[in-house]
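Up next, chain A:
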Amino acid sequence: MNASVLMIALPLLAAFLLPLTGPLARWVGPFAAALNIALGISLWQTVAQEGPSVVVMGGFAAPLGIVFRVDTLAVLFATALAALVLILWPRTSADPRRESALLLILLAAGCGLAFSGDLFNLFVFYELIAVASYGLVAASRERLAAAAGLRYLVLSALGSAFALLGIGLVYALAGTLNLADLSRHADALNSPLGLAAFALMLLGFGVKAELFPVNAWVAEVYSTATARTTALLAGGVSKLALLIVLHLVLLVYAQPAALSLLLTLGLLSIVSGQFAGYRAADLPRMLAYSSIAQLGMIAAAFSVSGEAGVLAGLALALHHLIVKPALFLVGDGWPKCVDSLAGLGRAEPWRAALFVLLALSLLGIPPLPGFWAKLLLLKALLGMGEPAWNLAAAVVLLGTAIEGAYLLRVLQTLFRGTTNAKPATFGGALPAGVLGVALLLVMLAATPVGGALQRAAQQAADVPAYVADTLGGSPQ
Partner candidate 1 sequence: METLSTATELEWLGWTFYAGSAGLVLLGCYALFAARHALRLLLGLFLLESGVNLFLVAVGFRPDAAAPILVGEQAGSMVDPLPQALILTAIVIGVGVLALGLALAVRVAKEEGTLDLAELGRRLAATHTPATAEETLPQSGRTETP
Partner candidate 2 sequence: MTWIADVLLLIGAAFLFLGALGLWRMPDVYTRLQAGTKAVTLGSVAMLIGVGIERPDWWPKLLLITLFILLTSPLGSSTVARAARVIGQRPWRAGDAKETP
């Protein structure tokens, strides 16, 4: 179980020591990421055999100290992030050593976000991811990348200040920061002030999760940062931010008002994202807006309390984690404007075929995994049996229709006419191919994957077990 701590400590150690490694610097990062994957797999086996458990930092038991909760969900996200970082490791960069250090820090912080069971500790890791991503965004040589990074930094720091205010309010009301302990004192937060704290935290953590009012940065950052950074932010980091929201909703804010708030923001994200995607004229922006909508769907899924919602959100998150990075990579190097994509389907058939596969899965065409994820979402939303959630299901369907309209427009353009432009170099061929193969594997192994997700959702939604594990089942 202590492997979970090593998944944070070792990448940080590697990042700190990176300036001293000389010629080895190129290999330290990928090696640390691979090591994290191995640790994650070993943890997966332990959790499968022994069930979830709790790791105590420094031997100071909760709620005084910080604890890690190691369950299937956390291991899944930590391992997936490590795999994504390894797949997307940059081949060339402006300053390889510094960029490697930032990526390693992002990796460590992501694992921390997946495992930590303490509200303020989650905030620290969230900020760590944020600071690492500002640097990575600005590392692009694209014109205006730094401007996009600066605007992103200002918005994100505003959100973080709000989140910290929310955490302060939570501490003022409940007197503790441990999530399991807060779950015991959830009554203290069931007041206007408690709800305000939730709203503040949602605003703060929603910046990375691309939630509705605070996602203005998404399009401009994703269209100026390098494709691999974009893929990492859209694919990995946003899910981890939503994971915090999931923990809050499951453990602390199971009250209807908080759930409705999350649902509303999710639906607004879907609607605004899909409409903006429909209007977008260039591919990176279109993909960025679609990413907002997809994350809105995950947020809507998490607003369904209980196992069904967690399962749907998890399936959507993992699907998006595979598909969206691959789409950004395939689109990298193509002309940005959608209209100039004409004829590329004939010029580069394999690349276009990969794009078609990914786009269809994103849309949710039946045999592909995206279909099952959306089906789970609709089932979960309708399973609530309340008008607001029924309406949400309708909004999701409407969003899918709009998404279909603009994605099919791109596909149509790809296979229309001919181009005499030379085929662009496909720099992201290897990572995009790996992700495409992963998608096909998930499709073929739908049953075991579904079983694993079911188990993860079951463990995550079992709040009494979480509280008992963390606090040692001690009576109040």
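Following the convention adopted for this analysis, a contact is a pair of C-beta atoms (placed from the backbone, for glycine too) under 8 Å apart; a residue touches a chain by one contact, two chains touch by 3 or more; residues count from 1.
For anyone wondering why these and not others, all candidates are chains of the complex that A comes from, given by their letters.
Given the structure is predicted, the values throughout are model-derived calculations rather than measurements.
*Asks:* Judged by that same contact rule, which candidate in 1 or 2 sits against chain A in the complex?
*Replies:* Answer for chain A: candidate 1.
*Asks:* Which stretch or stretches of chain A touch candidate 1 in the complex?
*Replies:* 120, 124, 127, 130-131, 134-135, 138, 143-144, 146-151, 153-154, 157-158, 160-161, 164-165, 167-168, 171-172, 177, 220, 223-224, 279-282, 284-285, 336-337
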